[in-house]
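Take a look at the structure below.
Missing here: one protein chain of the complex. Every other protein chain is in place.
By written order: A, B and C. Residues from 1 in each chain.
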Amino acid sequence: MEGYELIMKGKRTGVWLIGALGSISTTVITGAVSLRRKLIPPGGMVTSTEAFEGLGLVDTGDLVFGGCDVREGSLVEAARHVLRETSADPRILGEIEEDLREVEQNIRTGTTRNCGEAIERLACFPAAHRHVREEIEGIRECLRHFKSSHSLSELVVVNLASTEPPLALMDCHSDIDSFEAALDRSDVDAVRASTIYAYAAIQEGCPYINFTPSSGALLPAVIQLAERKGVPVMGNDGKTGETLVKSALAPMFVSRNLEVLSWQGFNILGNMDGRVLDHPDNQESKIKTKDRVLSKILGYTPHSRVRIDFVPSLDDQKTAWDFIHFRGFLGAKMSLQFIWQGYDSILAAPLVLDLVRLAEFAKSRGESGLMPHLASYFKAPVGVEEYSLHEQFRMLMKYVKRVKEE
Amino acid sequence: MEGYELIMKGKRTGVWLIGALGSISTTVITGAVSLRRKLIPPGGMVTSTEAFEGLGLVDTGDLVFGGCDVREGSLVEAARHVLRETSADPRILGEIEEDLREVEQNIRTGTTRNCGEAIERLACFPAAHRHVREEIEGIRECLRHFKSSHSLSELVVVNLASTEPPLALMDCHSDIDSFEAALDRSDVDAVRASTIYAYAAIQEGCPYINFTPSSGALLPAVIQLAERKGVPVMGNDGKTGETLVKSALAPMFVSRNLEVLSWQGFNILGNMDGRVLDHPDNQESKIKTKDRVLSKILGYTPHSRVRIDFVPSLDDQKTAWDFIHFRGFLGAKMSLQFIWQGYDSILAAPLVLDLVRLAEFAKSRGESGLMPHLASYFKAPVGVEEYSLHEQFRMLMKYVKRVKEE
Amino acid sequence: MEGYELIMKGKRTGVWLIGALGSISTTVITGAVSLRRKLIPPGGMVTSTEAFEGLGLVDTGDLVFGGCDVREGSLVEAARHVLRETSADPRILGEIEEDLREVEQNIRTGTTRNCGEAIERLACFPAAHRHVREEIEGIRECLRHFKSSHSLSELVVVNLASTEPPLALMDCHSDIDSFEAALDRSDVDAVRASTIYAYAAIQEGCPYINFTPSSGALLPAVIQLAERKGVPVMGNDGKTGETLVKSALAPMFVSRNLEVLSWQGFNILGNMDGRVLDHPDNQESKIKTKDRVLSKILGYTPHSRVRIDFVPSLDDQKTAWDFIHFRGFLGAKMSLQFIWQGYDSILAAPLVLDLVRLAEFAKSRGESGLMPHLASYFKAPVGVEEYSLHEQFRMLMKYVKRVKEE
Partner (left out) sequence: MEGYELIMKGKRTGVWLIGALGSISTTVITGAVSLRRKLIPPGGMVTSTEAFEGLGLVDTGDLVFGGCDVREGSLVEAARHVLRETSADPRILGEIEEDLREVEQNIRTGTTRNCGEAIERLACFPAAHRHVREEIEGIRECLRHFKSSHSLSELVVVNLASTEPPLALMDCHSDIDSFEAALDRSDVDAVRASTIYAYAAIQEGCPYINFTPSSGALLPAVIQLAERKGVPVMGNDGKTGETLVKSALAPMFVSRNLEVLSWQGFNILGNMDGRVLDHPDNQESKIKTKDRVLSKILGYTPHSRVRIDFVPSLDDQKTAWDFIHFRGFLGAKMSLQFIWQGYDSILAAPLVLDLVRLAEFAKSRGESGLMPHLASYFKAPVGVEEYSLHEQFRMLMKYVKRVKEE
């Protein structure tokens, strides 16, 4: 590896994962190091398809991982669990164990500032009540140290932490100056952990991806800061399962002029995400981002409800039943049901890697602020009004085509 | 009505339905006359949405229906059945009974030429073995008579008959001259009933829609004739249920680089269509048009099988279970299942009305030959390589936009 | 009918329905009068099967219906709705309209005493705040009047009203003397409407069936009264849909030693029952009776949750999705899902008719108090520990056999 590191020096890209010991992060890291060692086929990522060839995206194998978490835990044990649950070849673990231990060295303690009971219960020690500025500086220092000690040319920060309760928009969130003032007076009600991370990342010039529904991350003021600093950012809430299908299916009803009467969605899952979402405050954030999809695509708001229940035995295997009642010609009522059974982290991980590669790429091209061409990756793409998966995917393909033609 | 008929004289459009006593035809006619009498809301048809306003499409209420069938039967009884099965207001029947009886006067005996056992069993008297040219002339005479006796300015012919066994392409099908020669020598193996109808319609200048999977209708020679005669035609096989969902969902796997391993579809239905499809020869046609969709959208051919079983108790309520097995990141296998429960005829009827309106419109604009902008209506759109529902729908919207801008 | 009534005089059985304008009552009455006029086949009731022949149960056609409701409404309109929704022959209505209007004459205003907000909102006028004893006397007077004016030899009272919030057991509920004292002092917190009806019925010697989950009906004191008065009673909560399947399926896991890890049930429905159950207080009663089934059958309590959501477009067509996660040999996890789509009232009505016939029969045989042989009809059979459908059904068959052998 020595020689290899030498050659790559100065071009390596880092990935700082908030919630680094969680199920998605584990899968991201396990996948990336397995890809580096060619233990798994390069499938699953959109950026590994033909359309993206020739863009010069950073190699997945060249990513260097670090991050923070509020819990303690072992990446190796978490990887063992992921590999076993998904019936992957158990011999992979032996090959990547050392790589994982190296990454473990790069994981720091995170903050749970104003994150609500459900998340605070997970933290292995109580939230320190320092001045918000101090907390931000701590995180910036972490990022700088990770970057310099690994000679990283670029560092992308991805929020994969548990969902926070919604943060209502306040006056101080509307522009960066008011927001700076709020930070100066350590107004803790105006921020959540996700806000602090986003602010810190952007100040350090790191592209920031909010893969969670936490609304505290990409506040208008924060986006404004990203534009000023020349940093690309995007979110919210990775579109992995039920909502993915929803955004692919809902346009069908439009293109047949079939009126959706009701769309009921029942999600059951058993991972940490499920446990946190079992708390009504945190669930509210999630359901908000899930619910918007329908009315945006259909142009009206059918009767609709999304339920998320914690079912421990399911572990990471999210199961969703959606019942769609619709009305057609002569007023006749008909139905479509779907049952989705997918590993949440397995679905999320390649999206994270895609987003990291595309965010690094955007930064290198001098793009700043929101990246609307990444809308297809998110349940609630900030600044984008298009919710149909197909139109969103077309936006990505158009971006790629345009860049290639430049 | 007298005065009304006078006013409309010279602008009325006729619709000649092959299989006029079948479930779809009944629903088409019941719906159209109910719309004329404002007994049901104008929903269900795509051409009744805002996008199509201002095009000047023929009014659904102004359509005059006629057609042929190989069975005997009562339109009124068939309508009663459709209304009851779909839980429609039973009082509608009283209001439209007279209209239906009028249409019944316009229904002639059809041909079952070379249609296979399953269809011939349905016919109320044996196929006459006349010269093919004679048979064609009989149909043309029917169309001319219907047109003149109802003072129709235009007549659209729609094939809604039961699925025929596939007709293998022969040399004489490749161009119109060889085909005319085959007709001259009454080569009965070279035609099926659907071929004869298509040819007759086009010769009479009537736009022709092949809503069935019968491959005998839009042979290359027949399309060539349509181009020469300035007649628009389109097919094959109306996309109403399982395949509709398939063409909306399959692109999702592409836009996530998820590899579809298997796609199994099980259809159960109990109407006449189901009975005819229970015969392996006729089923073959259907499954061919259903199966193409996947490989065209995915770019590879996963393990796939479509089953259609006859379940009498279901009547017109088609139920389909599709099981989709796919592979994601780390090679993990996941699944999506859907269950579709829809009334086949209720789903098909508004498409037929859309197609009639758009075919009449195309003719009036001087278009001829295939109408690729109608691809979204068909399982196997002739001459179109695009199978994604969303891209097909975009083709229709583009056509509308272009026409409006002209 | 005159002669017929004369012949039957003195042997006719009345049925007093609490919630007489609701969906189940409408179906009970519509079905019974249609059976009398031989408009529908006698199927659907267990008591119409061979096993019950020769017992001398009262004829369904000889039942005379009356009852009370807190809402206003038309039985004829409600019957029209039921017939249309279930795709029944709409011509039935014409034949039974007069019968229905006669029954309408027998429907009185009911009480909503202490029934919770959700039910009180439905009532067409506010609950009168009379002394409880006065209210009871009013109901008894109603029952007596109905009985005498129709020359009924027997009168069975069935509670089909909306679910009340649970009534916690109080000291005064434990024996009839304490309970009488509570009535004397008009302790309104100690009773709900269902308690008042049950007490009044039993005092009048009328068998009482609690088809709802309302726990206020069959309090220990009330059962004691029934025993003393020689009146048979039974409840709670008719087992019609999801729980029926649950009680048939759960024993399978026992007989294979498969460990149920989780059993999640999601019910969606759109009728009045659904609207009332959308209120958390009322839902609590329902879920309590549904949840007990599993632990009783399995012998342990798996992770389990039952959800009931109101989906207006579904009307009476209850749809339930149950996801059962279980563990087998080598610790492997597997799953069984079921989707139940049934008309709640259509499923409930024949059970009500069975129960009426069997309650009248029990009374005629001098049975009093609980009727454990009717356990298979209830989600939470009072006084019965057996929850397996098959064992419960065997109890019924044993009873029939024993009676026949006497």
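Everything that follows uses one rule, which is that a residue touches a chain if its C-beta (ideal position, glycine included) is under 8 Å from a C-beta of that chain, and two chains touch if they have at least 3 such contacts.
Bear in mind that the values here come from a model prediction, so they are computed numbers and not experimental data.
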item: Partners of the unshown chain among those that are drawn; value: A, B, C
item: Residue, one of C:38, C:131 or C:390, that touches the chain absent here; value: C:390
item: Footprint left on chain B by the chain that the document does not show; value: 261-262, 264, 266, 268, 303, 305, 307, 309, 311-314, 319, 321, 323, 325, 327, 333, 337, 339
item: Contacts of chain C with the absent chain, listed as residue ranges; value: 27, 30-31, 34, 40-41, 43-46, 48-49, 82-83, 86-88, 244-245, 248-249, 251-252, 255-259, 327-343, 346-347, 349-350, 376, 388-391, 393
item: Chain A, residues in touch with the chain not shown (by the definition above); value: 84-87, 89-90, 339
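The rule is simple: only the chains that are shown with their structure count from here on.
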item: Separation of chain A from chain B, taking each centre as the mean of its C-alpha atoms, in whole Å; value: 45
item: Chain centre separation in whole Å, for chain C relative to chain B (CA means); value: 49
item: Per-residue multi-chain contacts in chain A, two or more chains; value: 327, 333, 337, 339
